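Since the structure comes first, as structure tokens, the remarks are kept for the end.
The complex is shown incomplete by one protein chain, all other protein chains being positioned as in the whole.
Letters are used for the chains, namely A, B and C, taken in the order the chains are written, and counting of residues starts over at 1 for each.
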Amino acid sequence: MRRFSLSSLLSESLKGHRGWGRQWRDPQPKPAYDVVIVGGGGHGLATAYYLATVHGITNVAVVEKGWIGGGNTGRNTTIIRSNYLYDESAALYEHALKLWEGLSQELNYNVMFSQRGVLMLAHTLHDVQSFKRHIYANRLNGIDNEWLTKEQCKDFCPPLEIAGSLRYPVLGGALQRRAGTARHDAVAWGYARGANARGVDIIQNCAVTGIRRDAAGAAIGVETTRGFIKAGRIGVVAAGHTSTVMAMADLRMPLESYPLQALVSEPVKPVFPCVVMSNAVHAYISQSDKGELVIGAGTDQYTSYSQQGGLHITTHTLDAICELFPQFTRMRMLRSWGGIVDVTPDRSPIIGKTPVNNLFVNCGWGTGGFKATPGSGHVFAHTLATGEPHPINAPFTLDRFRTGRLIDEAAAAAVAH
Amino acid sequence: MLLIACPHCGNRPETEFRCGGQAHIARPADPAALSDAQWAEHLFVRANPRGVHAERWCHAHGCGRWFNALRDTVSDRFLETYPTGAQPTQTSDARA
Amino acid sequence: MLEALYRTARALPLGRFPAADPAGSGIVIQPAGAEARLSLRVRDPVASAAGLALDRPINRLSGDARRWIARLGPDEWLIGADEAEGDTLPGALAADLGERPHAIVDISHRNVGIDVSGARAAIALNAGCPLDLGEAAFPARSATRTLLGKAEIVLIRRPGAVPHYRVECWRSFSTYVHGFLVEAARSAG
């Protein structure tokens, strides 16, 4: 792997950049791998990377039906935070946040992790109570999260309207300063490059069409559009398509796949210094390095694989944005798009074993999976390598829906993202 | 915004409706007789097909009636709508 | 005596808004006066009750301006009448429905009426109502529950030479609905 650095960049710039090689190979699938990962998004690629770097397992294939990072990795609003309420979630997302903090250096790929702070606005007394519950829980879990008065909110985010005349006046906010955003595509590419360099095969344009099982029912490999690939263990990391893939092993999942929309404005000079989320009015917004306002909208109410939602979801979101930031009505929507998010009944992920031997799953990230990418890959790699969950993902079992030990952040906090 | 044919009111915009998820999941007659796993299956496991899906809709801001629909989740095209309790004339990929 | 006393005191939420053509666009927005209104629910209706037709298609209005009935669903009707009828109409309906399971619920105070009329009234309504209000899709005597912006309404088109709509909404939404219609009329150009 050619190391990225300022000096390599400068030296290449004198040579017309002819010296840069491929960031990852385009291999033909081998007949067999120790581990086959189904899904070449951020989570799948991170899993492969950590299998190689942490567990020394390099005979690994990542099988992707399209192009890597083309699903929710490349379609999300890139918010990264860890100020979750429950111990289980807090541990998982904080694990990820700590990995984010060194990820560019770890991968030798600038993923532009920007700790600009995520400010969640409280508009009702109920919000205030809920946010303080989070802040105190986070404090005891060693996670930064602090209460800001509305004036402090305005100082932190000057475009914010805090007048009492708002339909839902801002009463204050919870700020996680270590939270922020990152460059989504770079995460996929950085993990792919790192995994590739350690021998992982990244196989694009290769759709899984079946999961082959032996007489005892254990999974032994995947049928693909490029032939059968034998696998010691299979990890399915297929986001919105998980139900479809798991059905190939006759497994029915507690998942539903919904369209989730997002949009960006035309690029403008720096005007928005942080990430603002407002659950009460359903909006979140930040500004990308390129200058676009990045705005997350909601999910449509019906399941769909179309990556396209209704206009009313967009207008509803912009109603809220312009209520909080009235000066933005003259900004223009440049691009909108949809992703397919797989949602579990408690809106927390499922990471671990399945009833089928050698088949593992990492899914159900709903609308908030991007932030977990490094942590998710790290603990799932552990699970695939050892056959047992890492302590951090141990609570995120499929079985919790039977026992009732749900991890329902949304119910507890009414936080959508 | 989808256009949905309410069996009572005809074509109406989606914002008048509420989607109720997968159709044809009858509440068990005797929930106490179910194992925890069976009850979890009833509560949580859902067909999530890429293709034709039988689902419930309520014309909440219209006639207020629940009904069922077959919709292709790839094209979002409705194949048919039919009353609660009835079966579709076409088949869905998701047989509950 | 007491009955008469309290009826005169009925305080309508939009009472302070006079009829207005806010944009000079020929769209007149007029909060309705006090009326009696009933919600009638019955599964297997008789042809008529208390002189009101129950056998009309869903989303149709019948009766006249002072005593009307709108079928909102297979087993649901919204009935409007002069205020004075409010006490007697439920009994008359119940008598005609006999043993059929039904529900008659007084919603006179829940609902607020706003009349919107004028050649361009439908344009103002379409600022927030997503329905096709064209002649073919929503002729006179149409009636349905629907949306206006972020509020639920019942929309009724009265018969007459000039398009005349009745918007019915819940009491606490009436300020919003009225404000929405005024803004819509201003922007209907």
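Simple rule for what comes next: a contact is a pair of C-beta atoms (placed from the backbone, for glycine too) under 8 Å apart; a residue touches a chain by one contact, two chains touch by 3 or more.
The definition used in the following text is that contacts and distances are computed from a predicted model.
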{"item": "Omitted chain, identified by the protein name its UniProt record gives, among \"Hydrogenase expression/formation protein HypE\", \"ABC transporter permease\", \"Dihydroorotate dehydrogenase electron transfer subunit\" or \"Sarcosine oxidase subunit alpha\"", "value": "\"Sarcosine oxidase subunit alpha\""}
{"item": "Missing chain: touched chains present in the view", "value": "A, B, C"}
{"item": "Sole contact to the chain not displayed, among A:Leu9, A:Val54 or A:Ala218", "value": "A:Leu9"}
{"item": "Of A:Thr53, A:Ser89, A:Ser130 or A:Asn279, the one touching the omitted chain in the full complex", "value": "A:Ser130"}
{"item": "Touch residues of chain A, complete complex, unshown partner", "value": "4-6, 8-10, 13-14, 16-18, 20-26, 66-67, 70, 74, 87, 91, 102, 104-105, 108-110, 112-116, 123-126, 128-137, 139-142, 147, 167-168, 183, 185-186, 189-190, 204, 265-271, 281, 287, 289-291, 306, 308, 310-311, 314-315, 318-323, 326-337, 345, 400, 402-406, 408, 410-413"}
{"item": "Footprint left on chain C by the chain that the document does not show", "value": "2-3, 5-6, 9-13, 23, 34, 39, 41, 43, 75, 101-103, 105-110, 123, 126-132, 134, 137, 149-151, 170-173, 175-177, 179-180, 183-184, 186-189"}
{"item": "Chain B residues touching the omitted chain (full complex)", "value": "1-3, 13, 18, 20, 26-27, 30-32, 34, 36, 39-40, 43, 56, 58, 60, 64-66, 75-77, 84-85"}
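Here is the rule we use: only the chains that are shown with their structure count from here on.
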{"item": "Centre-to-centre distance between chain C and chain A (centres being mean Cα positions), rounded to whole Å", "value": "49"}
{"item": "Separation of chain A from chain B, taking each centre as the mean of its C-alpha atoms, in whole Å", "value": "29"}
{"item": "Between chain C and chain B, distance of the C-alpha-averaged centres to the nearest whole Å", "value": "31"}
{"item": "Residue list for chain B, restricted to those that touch at least two other chains", "value": "1, 15"}
{"item": "Multi-partner residues of chain A (each touching 2 or more other chains)", "value": "none"}
{"item": "Complex contacts: residues of chain C adjacent to chain B", "value": "58-59, 72-74, 76, 130-131, 144-147, 152"}
{"item": "Complex interface listing, chain B residues touching chain C", "value": "1, 8-9, 12-13, 15-16, 61-65"}
{"item": "Touching residues (chain side chain A, partner chain B) in the complex", "value": "241, 243-244, 252-257, 301-306, 308, 310-312, 342, 344-345, 401-403"}
